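A single protein chain has been omitted from the complex, and every remaining protein chain is retained in its original position.
Every chain is named by a letter (A and B) in the order it is written, and numbering of its residues begins at 1.
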Amino acid sequence: MQTVVNSEKKTTLTKIKGFNELGLLIVLAVLFVFFSIASDYFFTVKNLTNILGQIALPLISAVGLSLLVISGEVDISIGSLQAFAALPLLVIMNSTGSFLLGAVGAILVGAGIGVVNGYLVTKLKINSLIASLGMYYALRGIVYLITGKVPIVDEIKGDFFFAIGNMKLGNILPYSAILMFIILFAFMYIMRNTTYGRRLYAVGGNAEVSSLIGINTQKMKFSAFVICSTLASVSAIILASRLGSAQHGAGQGFEFQVVAAIVLGGISLEGGTGSLLGAFIGVTIMGIIQNGLGMLNVDTMWQLVITGSIIILAVAIDELKKRH
Amino acid sequence: MEKTKLGTKLILFNEIMLVAILILISLVISIGAPKFYSATNLLNILRDSSMAIIAGIGMTMLLITGEVDLSIGSLVAFVGVVTMDITNKTGNFFLGFIAGLGLGAIVGFVNGIVRTKLKVNSLIGTIAMMMILRGGVYLYSLAAVQNYHQLNSFYMFGNGYVGFLPIPILLMAVLYVAFLFIINRSLIGRRLYATGGNPVAAQISGINVDRLKIGTFVLNSMFAAIAGIILVSRMNSGQPNSGTGFELTVIAGVILGGTSLGGGEGTLVGTLIGVLILRVINNGIIILRMNQDWQIVIAGIVIILAVYIDNKRKAVREKIITT
Partner (left out) sequence: MANSGSIVLEVKNISKEFPGVKALENVHLSMKGGEVHALCGENGAGKSTLIKILSGIYQRDEGEILFEGKSVEFASAHDSLQKGIKVVFQELSLIPNLSVAENVFLESFPLTKHKGIDWQVMNSKTSEILKSISLDINPKTPVNRLTVSQQQMVEIARALSHEARVVIMDEPTSALSPKEIEALFAVIRKLKEMGIAVLYVSHKLEEVFEVCDCVTVFRDGKFIANRRIDETNTNEIVKDMVGREITTLFPKTHEGKGEVILKVENLCTEKKLKDVSFELRAGEVIGVFGLLGAGRTELAKAVFGLDPVTKGTVFVEGKRIKPNSTASATEGGMGLLTEDRKEEGLVLQMSVAQNMTLPSLNDFTSFGFIRRGDEEKKAQEFVDKISIKTPSLKQKIMYLSGGNQQKVLLARWLMKTLKVIILDEPTRGIDVGAKAEIHKLIDDLAKNGVAVLVMTSEMPELLGVSDHIIVMNDGRITREFQRDDATQEKILEAAIETSPQFAMK
């Protein structure tokens, strides 16, 4: 059984523990200031609301992934899901003319994949990293097969489909950002204030004790898988809206960005720790870096390098915190 | 003793079962496409497998120690680009070869340090490295690096023959046999198994576990580098987008061949058959004129299946110990 450790030692690392949200906010503030100074266009209403719209995509997925990681599992297939869930969206929308039906289709497909993932991990007891690695490839391959690597373009050109990814309320607030906030606040409430949410923390924090007190850890994890994939499919809808089509290459590398962002935001891959607020800040930090670097005309490839380095750094610090 | 029989069955299960599966799949394919059994096709399969098998040697050793490396796909691309570039700039393939191999060694070293000193789980750490390398290769060269040197040695490395044997197959065979010996009979091989099987026991017995793991990471990446150099020779240009999915074929093949993710077991023989099974499936997909995109779908399913079977095997073994 795990021992609940940590006497009140006032070491630097214990201080880093409380670092989580406050420290991140400081980092956020510093970045803000840096980019505002470095580029004239950064600190404008237009750019800032653009950033909100940009981070809506990863944040919605990050909320779902955070729940899953907090419960002690992981899912790196959400990138492939971006392409996969766009298929029913476009196909249904094109054939019925209804964005709503298409969206429902995409979300159901997302939930279905979540069920598959949940089954693989909780019933077949396959390590979630491996299971989702397999799905990462299988889903991508199926997308290639179904589409023949040809994008499925939006033929209806309906308003709603275009709006969700591209339009702003009152020309200021992107609809995608509104959706993002609704989802974020809803799940923040759930994680903070419901038995379900607190029990997710329990399951990730100490699965043995949790099952000893009667929590069905498998069911909890299963539900987290479904939520994760469902929210990922919502992201997929927004992405498809921006691309105006279902692209077979959509979401490449997306999962790793989201993982990096939430780990940065304090959600430990071990499970049981972290908050959605932290995830939000983590995603925002990465979004600002991306936006800011773009303003400064830095290569997108550098972003890959930086993201990878951040993951290593974040996990290494996480490990240091633990070993103390 | 009853326990021995079941135990031996579990060991034999592996290699014999795998060969049986290989034969079965080959039969099925040849029914649909008789030219499967032509010498050309079989030789092609072997030559295409050579890269995965060479990388598989390194990956097998790494998995035996209980670690994994998902960055080899990106590394293959990077090595290809660098090798072509250096060969272009120096007019000397040997130097290009050394550069590529050196890059592999450095990357492996970093992976090893990240795992042993920073204590980052190797799965996550090498996923991160995969991203860094993929970004890095494009930063090194956005476009494919073309062959300006036109050196014959370069061309021969991936495309030449010694008699009727393609050089990559020869290289693979030499490395394979050498390391078969090394893993099974050398001091280092024994230490690999001990480290993966029980790191504490290994430590107590005087093995420097950290140093061993770093060395294995380095070897693994160097093997991947060799595969990358073969690839760039065959493609005749250093392409930054090459190698995607390579790590999957290799890992899936290795795990299918019986090497456990947990460490402490695995054989090169199993790896060989595992990789061949995947390659034969891929080949079958092509000559049966199925859509080539089935390849990664099937690879994804195979890796899930392989781990599932692996788990079942371990569960049966646990039962034996505790009775």
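The rule we apply is simple: a residue touches a chain if its C-beta (ideal position, glycine included) is under 8 Å from a C-beta of that chain, and two chains touch if they have at least 3 such contacts.
Nothing here was measured: the structure is a model prediction, and the numbers come from that model.
The chain omitted from view is touched by exactly one of B:114, B:202, B:232 or B:254, namely B:202. Which of A:117, A:206, A:257 or A:290 touches the hidden chain is settled by the complete complex: it is A:206. Across the interface with the omitted chain, chain A contributes residues 1-8, 189, 193-195, 198, 201-202, 205-206, 209-210, 212-214, 272-273.
Annotation for chain B: contacts to the undisplayed chain at residues 1, 3-4, 7, 181, 185-188, 190-191, 193-194, 197-198, 200-206, 208, 264-265, 317, 320-321.
One rule holds in what follows: only the chains that are shown with their structure count from here on.
The geometric centre of chain A is 31 Å away from that of chain B, both derived from CA atoms.
Contacts from chain B toward chain A in the complex involve residues 114, 118-121, 123-125, 127-132, 134-136, 138-139, 142, 245, 248, 261, 291, 293-301, 303-304, 307-308, 311. The touching residues of chain A, counted against chain B in their complex, run 76, 120, 124-127, 129-131, 133-142, 144-145, 148-149, 253, 256, 260, 269, 299, 301-309, 311-312, 315-316, 319-320, 323.
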